[in-house]
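Okay, handing you the structure first.
The complex appears here minus one protein chain, its other protein chains still in place.
Here is chain A:
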Amino acid sequence: MLLFPVWGSILFCLLTGFLPVVGMEPAGGARSGSEPTPDPDPDPLLSPSASNCSQLTLKLEFSTKVVEHEYIVAFTGYFSARARSHYISSAIRNTRDQDLEWHIVPRENPASDFPSDFELVHIRQASPSSLLTLEDHPYIKRVTPQRKVFRTLKYFPCKFALRGTQSWQSSRPFRRTSLSLGSGFWHATGRHSSRRLLRAIPRQVAQILQADVLWQMGHTGSGVKVAVFDTGLSEKHPHFKNVKERTNWTNEKTLDDGLGHGTFVAGVIASMRECQGFAPDSELHIFRVFTNNQVSYTSWFLDAFNYAILKKIDVLNLSIGGPDFMDHPFVDKVWELTANRVIMVSAIGNDGPLYGTLNNPADQMDVIGVGGIDFEDNIARFSSRGMTTWELPGGYGRVKPDIVTYGSGVRGSGMKEGCRSLSGTSVASPVVAGAVTLLASTVLNRELVNPASMKQALIASARRLPGVNMFEQGHGKLDLIRAYQILNSYRPQASLSPSYIDLTECPYMWPYCSQPIYYGGMPTIVNVTILNGMGVTGRIVDKPIWQPYLPQNGDHIDVAVSYSPVLWPWAGYLAVSISVAKKAASWEGIAQGHVMVTVASPAENDSEVGGELTSTVKLPIKVKIVPTPPRSKRVLWDQYHNLRYPPGYFPRDNLRMKNDPLDWNGDHIHTNFRDMYQHLRSMGYFVEVLGAPITCFDASQYGAFTNTRTECGERRRPDITLSMFLVKAQQWWMPDTGGANVPALNDLISVWGMAFGDGLYEGDFTLADHDMYYASGCSIARFPEDGIVIAKNLKDQGLEVLKQETAVVEGVPILGLYQTPSEGGGRIALYGDSNCIDDSHRQKDCFWLLDALLQYTSYSMTPPSLSHSHSRVAPPAGTDRLLPQRLEGNHLYRYSKVLEAHLGDPKPRPLPACPHLSWAKPQPVNETAPSNLWKHQKLLSVDLDKVALPNVRAYRPQVRPLSPGESGAWDIPGGIMPGHYNQEVGQTIPVFAFLGAMVVLSFFVVQLTKAKNKPKRRKPRVKRPTYLQQQQQTTMGKNPTV
């Protein structure tokens, strides 16, 4: 069926570069005349988004201001302070204004003792013409006004300018994108003319991570096969000595890198000089899966991955990602890959600082997902974060990224030669891939190295960053040396990530620590990942055991555990649901206990058939319990009815966000509604999440039921006909429903005589003295007569999208408040747009309105600013217009949890049974746990002290910088396999050339000797003056050979 939504092509867009320049450009980067300036005109579809965002963010990042009366006088050379002062005074004397008041602003710094090429001068009432005449002085190069640079806070959302001209063919549906920062990447060549603050000087990332310690021990990655899936690599790049094979999987007939991305990534892993990589002796396998136009397809990946499996690749770096974890062929293939012992390292994504932006495949349990930090150990702004969203709505996301490492301003190989610096998680990923390669080569028994054991070693050794939660930093920052120690004392075992649950620990355990639990609340779910280093498949023996600590009130909580039936490949989940026992309904305090899990795997090296390896792990749990808050303080968030991408194409609520049109952040209070959650928490509300049908909760317990962007939610947009034409898939892509599903919503609220209309509106307005922006919302078409309805003048966006006309519609009803007439009846508030509480692409927040509506629904207090507003209008009867209907032939039922396919119209599905948690039978123990779980919880049962670093030998194996004058292509081994498609990089070319040169040289030598021995045929030149002749003879004597 052709209408099935397709997002086949993967366009590796210049990711909406969030911050192109946050001081990661090397100081020398500005003079990078030697660096290649690759500027392949990026895909025209993509460039607008990238450039728009980056420009805007640039403004936000820092601003400059001219300092009045101060000027920088630049000289043509370096002069002493006295000479400079002399030149300036003579230059000013030459100007026509004789009454210029000026003095030199002293610069008190250590450099002031040395000659300088500029001076800071304070000149009053300087006219532009007099400044120009200053430049007439022979030693003065130019005069520029002094600027002051302000660096603004790091956490600015990337706000987008309104762009009406861009078509709907935009970048987001092409899912898999390269994860280097688009603009940071291209601007890294020093094309920026504006000033930027260099917060850190890029250094050799391998040395910072102490890779040289392992190099000196003789480990350089030899014997480890690394695959780089990227944009290719040119054949004779001087940085690489062991490129085993290059293959092309794209439709372009080249193996070379036309972008520089693949070269950079390969350089971070295996460069042997200049900007050194981690494992220079590793065997590089270059897979070109991205074209120079930044296009890629899932099918190319499938074939390339198959080849990687056949070639028994050990480590695979994938610096790309995309939002759709529902691409089953791709996800299955990644599982297959790790099941074949390929250690997969992937970038977590560059969509930060928004939560819920993790990219696939880095968000898979079997993949090492890497986030980025800068050299000052701050989480890089661009690094994607937040929990995984696969598990929603019923469960809760897993902790990702796994680890973080340097990803901002890292130096790596330039496209043809030299080094460049680059930022993005696609830089952090090869840092880890290189480290993994180096680590793998240190292990004597390679059988022990597998995707799980490597990940266990990395996360157990990682250094936690202070003040950052686990959904941003994972287990912390990569520590290569500790990972080496752990890996070299490793015994196959299972471990947990996170390794303990301390719901009181802030900020690491945010958001758990932000809200205590109480009796009657929705259970708190912690999704723990089990890593099984014992084998690719495993199982949990019997059932996990819950053991509350009696001295520490462990009996005040109930725990239910669900887990993967089979741990494959190398990992599985362990979901722990915690809720408060009835006896603690009005109790306040801390409760502790632990869950014991035993994991078993078939033993492969056991002589006995059917033998099993087992490993038991303990998961300590610590929670804070408070008495149940009053009903009016409790808000329930409906996650169950949320529809999103993947799997279906559900446009965002704000149709202006054309460069990121899909709604893919999970719509959870801990992802893109995080700000709203924090606002509600700060207002004293307790927010719970309902991951089950509405029938599964007791409404009498809650003050408000918040239901956004749902099938029957509170925010809605008509199903206007938006279509996307996918360039690559050659198919029209029809939205399965609008950002909110109006017809379904109308079904729900029709019982109260309410309905939303089919208009689509947008515009700025003021409500109760607050500036508001209505971002693609819809209007209220029908409302009960005794309700309060607020209307505003808005632009008709439906008309604009369909016909490219602009029309302002007066009095669009957007907000409705209604008290149901029955006694003790509830209250309903309707607002036509939710963009103002969504973190993604929010333009103006409206938390004040949310507060007001919650006040209304909880306490029946109507804010006077709303009830007595000038904008109040009579509720629309809505009988004159047809209400929106579902599009003919839409496929909503495929993704909907409440509709099912049916001949004719989709019919509601029968409601599923409410999820029933089977509480684990407690086995109380008389134990106490330490107050700090983190410090005491061993991540792996490995005795670290045993693995001391061996004596460092003074030997640096073939890792050396290129000395000046040294040829670039001196040690490329291997030969060309004739007739082989896969080009093996060979050294035949230099040999051929050398032989040819020798032949020519000998020919010339023979000729010359012949000419010398032959008698001169010409008659002697009598006319020639003798002194010249003599001179010639002497010259010949001095220079006998050429």
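Structure notes:
Basically, a residue touches a chain if its C-beta (ideal position, glycine included) is under 8 Å from a C-beta of that chain, and two chains touch if they have at least 3 such contacts; residues count from 1.
Please note the rule applied: contacts and distances are computed from a predicted model.
Per UniProt, the protein behind the absent chain is "SREBP regulating gene protein"; the candidates were "Ribonuclease P protein subunit p20", "Cytochrome b-245 light chain", "SREBP regulating gene protein" or "Histidine-containing phosphotransfer protein".
Interface note for the absent chain: among A:D314, A:D327, A:D402 or A:D638, the touching residue is A:D327. The residue touching the chain not shown here, chosen from A:P145, A:G218, A:G418 or A:P602, is A:P602.
Within the whole complex, the absent chain has one touching residue among A:T220, A:N242, A:T263 or A:T298, and that is A:T298. Contacts to the hidden chain, counted on chain A, fall at residues 1, 4, 6-10, 235, 247, 249, 253-255, 297-300, 302-303, 306-307, 309-311, 324, 326-330, 332-333, 336, 339-341, 536-537, 566, 568-569, 602, 604-607, 609-610, 728-729, 731, 976, 978-983, 988-989, 992-993, 996-997, 1000-1001, 1004, 1008, 1036, 1039, 1042.
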